[in-house]
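As you look at this complex, bear in mind that one protein chain is not there, while each of the others sits in place.
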Amino acid sequence: MTLLARTGSGEPPPSAPRPGRHRLLPYLLLLPGAAWLLIFFGVPLAQLAAASLYDPSGSLSTGYAMTWAFGNYPDVVQAYWPQFLRSFGYAGLALVLALLLGYPLAYAIAQKAGRWKNLLLVCVVAPMFTSFLVRTLAWKTILSDNGALVGLLRDVHLLAPDGRLLATPFAVVLGLTYNFLPFLVLPLYASLERLDPRLLEAATDLYASPAQAFRRVTLPLSMPGLVAGTLLFFIPASGDYINAELLGTPNEYMIGNVIDSAFLVRLDYPQGAALSFLLMAAILAVVFGYLRRAGTEEVL
Amino acid sequence: MRTPLRPLSRRGLLTGTLGSAALLTMGGSLAGCGTNGAQQTEAGCVSEDLSGTEKKLAFANWPQYMDVDEKDESKRPSLDEFITKTGIQVTYTEDINDNNEFFGKVQNQLAACQSTDRDIIVLTDWMAARMIRLGWIQKLDPANIPNVQANLLPSLLNRPFDTENRISIPWQSGLAGLAYNGNVTKELRTVDELLTRPDLKGKVTALSEMRDTMGLLLGSNGHDPANFTAAQFDDALNKLKKAVDSGQIRKFTGNDYAPDLAKGDIAACIGWSGDVIQLSGEDEKVRFVAPDSGVMLYSDNMMVPNKATHKSNAEALINYYYEPAVAAKLAAYVNYICPVKGAQAEMEKIDPELAANPLIFPDEALLSKSKVFMALDEKQEREYEGKFQQVIGA
Amino acid sequence: MRLSRWLADRWVMIVALLVLGYLALPILVVAALSFNRPSSRLSYDFNEFTLDNWRQPCATSDMCDAVVRSVQIGFLATVVATVLGTLMAFALVRHRFRGRSGINVLIFLPMATPELVMGTSLLALFVSAGVPQGFWTILIAHVMFCVSFVVVTVKARLAGMDRRLEEAAMDLYANEWQTFRRITLPLVLPGIVAAALLAFSLSFDDFIITNFNAGTTVTFPMYVWGAAQRGIPPQVNVIGTAMFAVALLLVGLSSLRGRRARRANLLAGPPGHLRRSS
Partner (left out) sequence: MTGMARETPAGDLRLANLTKRFGVFTAVDDLSLTIEQGSFFALLGASGCGKTTTLRMIAGLEEPTTGQVLLGDRDIARLRPYKRPVNTVFQSYALFPHLSIFENVAFGLRRRGIRSVDDEVTRMLSLVQLDGYGNRRPAQLSGGQQQRVALARALINRPQVLLLDEPLGALDLKLRRQMQIELKRIQIEVGITFVHVTHDQEEAMTMADTVAVMNAGRIEQLGAPADIYEFPATAFVANFLGQSNLLAGEATGAGGGDVAVTAHGTRFSVPAGRSRADHGPVHLGVRPEKLILVGSADQVPQGHQHVTGVVTDASYVGVSTQYLLRTGWGTEVSVFAANSGASERVPVGSEAVAYWDPRHAFLLPRDAADTDRTSPVLDEPVGAPS
């Protein structure tokens, strides 16, 4: 297929790089950035990997000995699996919500907004310039027990008279959805913008109902953006702890909170490091599994 | 769909991940010999004092823990006066938000006997104790801080982690007790009420500082927070856990409970006297309660960390803030317990009402109820902190 | 009947506007609070309208220093990360070379790593290397976590670009450098600008990694975090609102200016898009 495309007159191929001439060029281009990442991300991560295998009975004042304590891993799983599950549960729930909210938004901006397209797009991006903390604190104000929103919900009996929004799983999921929604919308928008509306007309012409046209045409064609957006949403959301901390209660704490506490409060570095690596591994596993299901080869 | 290249494919990700794992293992084996202890000794980590030649001082403190001019919030009257008087240029930063977080920021330097670029840091008792235990703090020269020797409140003298009063000098003190908002709930008297009263369900917060929350709970069980056993600790912790599991306690907080308490989103909490006094100033229905089972007395202490190069300048500042008139000026703004004897008399001149406030100048009755949490060694600290963290969700 | 028809035609747009409202809600609260004279330091409730906060945004000591510092760091980090990331994106899109998947993972992993982990482990590196923390260590950290996002954003734009335009330029006597300067760069520029905006917002907003590597330097998010512990001064809301307004203005202006170019770019493939994580 690709071979045909190469020589087909319809699609002139990109010129093949000239061997020899550019052999060193890619490395030169990569060198500064890759070196930066290797030194300031790779090396610290390697040290952290080592720390996750330190003797858990060490301490700050005596230091930690390297005992290749692989047992740290099962230990933290046993101690913190509920938080792991909760992290992925909340992030997954937030993802579903974000998809329900973000897909129509991206679709509307890409296909329906006409000359308002840019303005709407700016409205999606601009909140990111206001501090994360300021925004999350604003949510605290909005969801507050004595705020207008809760009052309204109580009046229409959607909430019990003593019900609340703040400090519930709902608030945490809402916060996660809110904070990471732009990451989902933007790649999705980029994908949907390329969608030719004539394809949908063709589908309806071929007896597809709007729902079928969406499922058979729009959705598959927006897949690259959907995959990228889903990952960019899910990855940071599952590692987040600020939302759980500010909008939740201890019963909503996620694995990020546990890592935070391991490093900062309990000073249990082997555990903290092991938890961090487990989180990364879990995220990678989810990413692999998801990509397999999504049936796409492209990640980002 | 045109895919002119495959930026990162699943297969690529897999091989790449395996490759990186190999790289990590290599890097890891470099760090494979473990880490050295963080413990320092006076002989092993010697700090130089350049105060003679450098009239400078870097002072790191908590936010809003220093008096500011009401008309011009960029001016700090008491600090400016010190600068004028001594000619020592003070760089004042408010970058301590949390004991643990700050410890995380400076521990690497101090463990390696490197400078933290700060000459004075202000930390709470237990954290001060930990740092002193690790040998990270310089001893002050008693001759340079005569005001401290003369004016430090007797109840704060000779604390277990600083028996000579020359390592960590209280900046401000405070009480951890109960607080409630009378607009949304009725009066509250005991810790047990806080943890069990049904009308408070989901409207209660406690402090994430283990010593404050657990100290009050130990007291409520009739045990002494200054001297308890592991079993007693577990008892108190179980009590806390029940309150968490039942949903009575909504959250464990730092200072951020205060706006919620003022608003009535939370009805009652374990809180700190200074915050509650400020809230009472706005709304007298917000009240601080010192339960009969005891309140926790804590201090935030000035310390000169290792490798800080302006110890004498720091001593000059510490001594200055132990002048009663200066201390009164500061206390009038920050509303915490003033650790300086004689400040109350000075306060009469500034604001007689504050001078009469037992939460700033505590009377004997209150002081007799107040306890200081037991000093923990590293092992105990880790064990108790670990258990506590598990209950509070992290 | 007519209403349901109308709804059926427009429900996507209606949902989109509702979602935009959801996105804007907290900003509205922040904007409102920026005109508030709070009843006390510890109260976030709207008390009384005032313009004082806007008249004297720097009345609170240190806050404006922190804002200026954040802007400086954001600017420098943006420049460095954009240059490094763009170079990498070019290498990845335009060249075949060995070690490609390794590089891809190196770029992917920082986006999948919890910030706390990056912050603490980078601090450990600085300390063991004896590097004093401050402005420059913050800058290094910011460049580190921004690079990946720049690469991803520029790559998307570059991949969507028609290589034939460059061939045409070469055919018309432009050598490699001239082709890059006259054709490639102008066409990839929207992607690079988007990446730069993204990098700036990431840098300006970062708290966790910065906090660990800041030494005694205080950035705006650190200031907010600290202030949140003891009561946020209303001027913080002024800065938040102003940043939002500036962003709106900036992107609005660039989209106005770019409107003509964008129309022309239809041939060159899809516009670059933003991707971000925090």
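Labels for the chains are A, B and C, by order of writing; each one numbers its residues from 1.
The working rule: a residue touches a chain if its C-beta (ideal position, glycine included) is under 8 Å from a C-beta of that chain, and two chains touch if they have at least 3 such contacts.
Everything numeric here is computed off the predicted structure, so don't read it as measured data.
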Residue of C:C58, C:L165 or C:A242 in touch with the missing chain, whole complex considered: C:L165
Touch criterion as defined above, residue of C:A124, C:I183 or C:V236 at the omitted chain: C:I183
Subunit C, residues in touch with the chain not shown (by the definition above): 162, 164-165, 167-175, 178, 182-183, 186-187, 260-261, 263-268
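Note that in this section only the chains that are shown with their structure count from here on.
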Category of the chain touch graph - line, ring, star, complete, other: complete
A-B compared against A-C, more contacting pairs: A-C
Where subunit A and subunit B are represented by their mean Cα positions, the distance between them in whole Å: 35
Junction residues of subunit B, two or more chains touched: 4, 7-8, 11, 13, 17, 20, 98, 101, 104, 111, 263
Residues of subunit A whose C-beta touches two or more other chains: 14, 42-43, 45, 47, 260, 263, 284, 287, 299-300
Partner subunit C, residues of subunit B touching it in the complex: 4-5, 7-8, 11-13, 15-17, 19-20, 58, 60, 62-65, 68, 72-76, 91, 93-98, 101, 104-105, 108-109, 111-112, 114-118, 254-256, 258-259, 262-263, 275, 278-279, 281-282
Subunit A residues touching subunit B - in the complex, by the definition given at the top: 14, 42-43, 45-47, 49-51, 53-55, 58-66, 79, 144-146, 162, 164, 166-167, 221, 224, 248-253, 257-258, 260-261, 263-268, 284, 287-288, 291-292, 297-300
Subunit C contact footprint on subunit A (complex, rising order): 12, 14-15, 17, 22-23, 25-27, 29-30, 32-34, 36-38, 40-45, 47-48, 101-102, 104-105, 107-109, 112-113, 118-142, 178-183, 186-187, 189-190, 193-194, 228, 232, 235-236, 239, 241, 256, 259-260, 263, 272, 276, 279-280, 283-284, 287, 299-300
